[in-house]
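Apart from one protein chain that is not included, each protein chain of the complex appears where it belongs.
Letters A, B and C mark the chains as written, and numbering starts fresh at 1 in each.
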Amino acid sequence: MSIALQAGLGFLRQAMLLAGIAIAVFLLIRIVPGDVVDSMALEGSLDDEAIAALRAELGLDAGTLTQFRIWVSRALVGDFGNSLRFDRPASELILAALPTTLGLAALALAAGLALGIVMAAAAALWPGSALPSLVEILNLWSIALPTFCVGLAAILVFSVWLGWLPVIGQWLSPVLILAVDIAGQVAKPLHEDLKEAATASHIRTARAKGLSPARIVLRHLLPNALTTVVALGGLILAGLIGGALTMEVLFGLPGLGTLAYQAISGRDYPVIQAVVLVFAVGVVMVNWATDAIQRSLDPRLRR
Amino acid sequence: MSSYGAALAAPPRGSNKVGFSFGMAILGLALLVAIIGPTLVPHDPLTQELAARNAPPDAAHWFGHDHLGRDVLARLVAGTRISLAVALGATLLAMLLGAGLGLAAEALGRWPSFLVFGVFDMVRALPSILLALTLMVALGIGIIPLIVALGVAYAPHMALVARAAWRRESATGYVAAARVMGAAPLATLWRHVLPNIAGALVTQAAIIMPRAITTESVLSFFGLGVSPETPSWGRMISGASRFAESAPHAVLAPVLALCVVTLGFALVGDRLRLALDPLRERGR
Amino acid sequence: MNGVPLVALRDFRVRFGDTTAVDGISLTLQPGETLALVGESGSGKSLTALGMAGLAPSAAQLSGSLRIAGVEMLGASERAWRARRGARIGMVFQEAMGSLNPSMRIGAQIAEAITAHRSLPKAEIACRVHDALTEVGLPDPHGKAAAFPHQLSGGQQQRVMIAMALAADPALLIADEPTTALDTTVQAQILALLVALQARRGLAMLFVSHDLAVVEGIAQRVAVMRHGKVVEAGPTAQVFAAPSHPYTAALLASRPSQAQRISAVDRRSLPALEIEDLTVMFRPHRLGGAKLRAVDGVTLSIAAGEALGLVGESGSGKSTLAKAVVGLVRPATGSIRVFGHDPAAPADRKAMARAVQMVFQDAAGSLNPRLTIAQILAEPLAVHGLAPPAQRRARARQLLEEVGLTATHLDRYPHQLSGGQRQRVAIARALAVDPKLLVCDEPVSALDMTVQAQVLDLLARIRRERGLALLFIGHDLETVGAVSDRIAVMKDGRVIEIGTAEAILQRPANAFTQALVAAMPRRLAGRGCAAELLAVAEA
Partner (left out) sequence: MTQIPLQLLRRHLLLGGAALFAPASALSQAAPRTGTLKVAFLGLDTADPHRHTGSIAVQQVYVEGLTSIADDGTVKPFLATSWEISPDGRRYEFKIREGVRFHNGRLLTAEDVRANAVRVRDQVRGGWLSAPMRLVDSLEAPDARTFVMTMKEPYGPLLNLLSELWIVAPESEGWAQTIRQPIGTGPFRFGRWQPNVSFHAPAFAQYWQAGLPRVEAVEFSLRDGADLSLALRAGDLHIGRIGYDKLASVRADPNLEVRFMKDTTWWFWSFNNRNPRPPFNDIRVRQAVSFMLDKPAFMRFVAGEAGTVTNQMAAPGQFYWDKAMHDADAHAAPNETRAHALLREAGVNPANTPCRIVSWQSAYTEIAVQTMRKLGFQVEHLALDDIGAQRRLGQYDWDLAPFSSGPRADIFLRFVRLMSDGPNVGLWGGTRDAEFDRLVRAAIAAVDLNERRRLYLAAWQRAMDNYYTVVIGHAPEPIASRREVTGYSPGFTWGQHRVDGGLAFGALTARG
């Protein structure tokens, strides 16, 4: 079977998944008590009559099925409706927020993977040094220290006490915090993988050829461990899309996470639906890409 | 000596052992605190001494007071019970939902399995924090909704682990031998498959529990989770974080407790993974 | 054979903590000479071979003396070892697939062996890689250089390994069980290739093997190892003709012999097994893939009490056939009747189970690691209500004794037993329900030679005592021939030849069967000369 056909089938499956998610999200939102009209009533003065009229105007009084039909037919052409809170197209809000989240995730992932891979490779090369312990510590750090705790501490220390960084809208702290977190998640499994791969027969062959340790690690161990990195990277990136939410809210970055958080607490249906769908598309694409990359990295899977 | 040569030498076990004992000690202590701690602390976790807002630690109140003048130690101890209960409840629910549904579907055949795991895939495609956030808004705050939200969010992970273990076990020689022997399918499942799946699930549980604790605290930080006066660690952090500067003790105590317990889980889980992962080595 | 020996081991020891794996052996290897190191698993032969290349695990403590071309190498730096590996010492390992880097092209892997020791222009390297691949008899060397290991067959992979080991033109080739994992016909080709190369290049070769028979045709000298010691060493002919140590004699005797064949065939009653036009298909792994036809129109039968041997190479469909017989896979078309009943849809599952039982190749995998031997043996008794709970232990003990184990094994776990003991337990479990047909799927191929012989003996004895019908599956004619009344040869899912054991072994009609017969180690040994092997290599 050709790669293209396989990728196509994978894509079809993911598309079905997305359709399912769209339905689920639509229904899930309907469970949440309260709607945007409640939210408007909260700020101004709306009597019951006005509330009913507003609901009718926004189509919130129609049956769930009708609402869903309308939503799907529009969403298919990229129209997710207007944000109820901001009177703007939801797609516009998302497009405005997307670069922040993508940038944050990309920077954190790049930095984190680089740090993790270097640490793991170095620890595999010098097992007698402090590096393996450092890998362990980094891993425990990322497990035991929730990023939002680190974020709070970072704001207090670097922005308030030391005054080195602005409190809101700065990228350095969130990227670093996420990167270290990612590095911790990557370094340990990769290090273990490298250690285990070092026992593989083909590494013995490489040694029997008289290759240098550096060449063995770089040319024989790492490329084969790369599939691990890609698999982990995919998992982490999928998690990161959600994990960025905390950082965005904490550091006041105008990304998708902030948008989602505010839309959920503001019952802004069109935005919630759109954001969750964008998140889901992101995760699904990441999974799909991970799969494809793994396939291309391992010649045994190419067929 | 060559570096990778050294890596060849010993399986990566020795160092885990100390970590494992340490992790078990932490978890044991946490469990002890959760069970009998509240009877040992002479203060009530809810009583407010408004005059002693953010008061630093002293002889009577070892960990000081929080922003509402409540005893931090009493809340920390009570919070241990709640945080552990939430984590345990969520993990058990995830296990029940994920492993139970997943295995049932897998046993029922190709199509039920396809459908159920399709749903799990969908749930998995949503970031768990976003899913929990939405569910919490839908269900309202409180311990039970929290357990439900976290349980649902983690169920797919359990399901995948259970399915993988199921498939691996079903393919083993001794399951084939039992079939050839004429043993009833259910008996085979009970005797040969489930005990080995249990190992994988316990390992996964050790991974999910600390995540549940952390997610609880993040949700509480966002104003969801349990109700504000409930002394969960997340609520303590979110309440005290606004006063981190003037009363660092009130935020440090729950943050440290959170970190230490997650650390305990990490250390224990790491060892469990090695010990129970049937892919690595059979036998003990 | 004078001057400085290429390798000289004196009082060479390898210890892991308190355990001694190699216990003071002394060996020499002269340039151009082939030394065979023979022993069963755990004898220390592989460790000795690895030690000679400085590749012993780092936890191992080496002592004594190891001189290579006169230079003491024990305690030498890694750098010094690196200069010798590849350049002076080439190595070939048992499992070619695992020994090649799966994600690197073959050409690059061979080139690496050259460039590790000298820098050459790119074109020169490509040329040498091409030559190396040609020398080991690979067709289309250009295409092979660009291929990944998984795109080659097992035999081709091992040829690549040999090409790689020799690429930097070493004086010594260490071949650690280079043919064990291969199909028998391929084994013969690789052996022939090694002999030819050794002769052409004047290589010294250390040939490590568990099978004495393989060694006979290729080594000038043999050293037999047991428990870390060399129990016997000497010129090959002498060792084979007059073994001085009883262990060597036992090893030589462990070749299965036809003498064990007995017959209690009852052709009048209902046949134990009747297979007609059986086809088994496998669902493709991926969507859209073609269905795999594992068994393709097989017809055969086994009379009550008869032993049928089924021989074929990996992928021939013989194991699938065995599984179909016990109902583990469903046939696509055709029919299977075990004593007249269909195992795939039995009216009575338990009755079917009592009629036919199976012994699997992987004994360790077929025993639940979480249960004790007593529990494992009690299970069939419980399932079929053959013994009340109180008596199950006693019955388990009887079964153990029948397969040559003792009551002391009852409370052990499978991993606490040796491979042979585990297979005995598996046989005991199969016998617990007193079946009339026993299906054995390569029951001995994972075992050491002497253990193989013992298990085959056991099977023969049980068959005799119980009047069992036997479907015995194997990849090697010698083993299969030892227990079978008739032999069927399978290739690509079809039975290509079937006949009495004598007929197949003495007068094979089919070309493939002839190749199988020719590749029997004993046959190779019998001809005993490199020229014959070269002829096989050319074929």
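In this section, a contact is a pair of C-beta atoms (placed from the backbone, for glycine too) under 8 Å apart; a residue touches a chain by one contact, two chains touch by 3 or more.
What you are looking at is a predicted structure, and each value in this text was computed from that prediction instead of being measured.
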item: Neighbouring shown chains of the undisplayed chain, as defined at the top; value: A, B
item: Touching residue (missing chain; options A:Ala96, A:Leu172 or A:Met285); value: A:Ala96
item: Of A:Leu9, A:Ala53, A:Ala114 or A:Leu176, the one touching the omitted chain in the full complex; value: A:Ala53
item: Hidden partner chain, residues of chain B it touches; value: 46-48, 50, 53, 67-68, 137, 140-141, 223-224, 227-229, 239, 242-243, 245-246
item: Residues from chain A at the interface with the omitted partner, ascending; value: 33-34, 38-47, 50-51, 53-54, 83, 85-88, 93, 96, 155, 159-160, 163, 166-169, 249, 252, 254, 258-259, 262, 265-267
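One rule holds in what follows: only the chains that are shown with their structure count from here on.
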item: Centre-to-centre distance between chain C and chain A (centres being mean Cα positions), rounded to whole Å; value: 49
item: Contacts with two or more other chains, residues of chain A listed in rising order; value: 207, 213
item: Junction residues of chain C, two or more chains touched; value: 78
item: For the chain B and chain A complex, residues of the former touching the latter; value: 2-4, 6-8, 12, 15, 118-119, 121-122, 124-130, 133-135, 137-138, 140, 210, 214, 217-218, 221-223, 237, 241, 244-245, 251, 255, 258-260, 262-263, 265-267
item: Complex interface listing, chain A residues touching chain B; value: 16-18, 20-21, 24-25, 28-29, 31-33, 124-128, 136, 139-140, 143-146, 148-149, 152, 156, 160, 192, 194-195, 198-199, 203, 207, 213, 216-217, 221, 238-239, 241-243, 245-246, 249, 260-261, 264-265, 272, 276, 279-280, 283-284, 287
item: Partner chain B, residues of chain C touching it in the complex; value: 57-59, 78, 323, 326-328, 349-350, 352-354, 356-358, 360, 362, 364-370, 379-380, 383-384, 413-415, 426, 429, 433
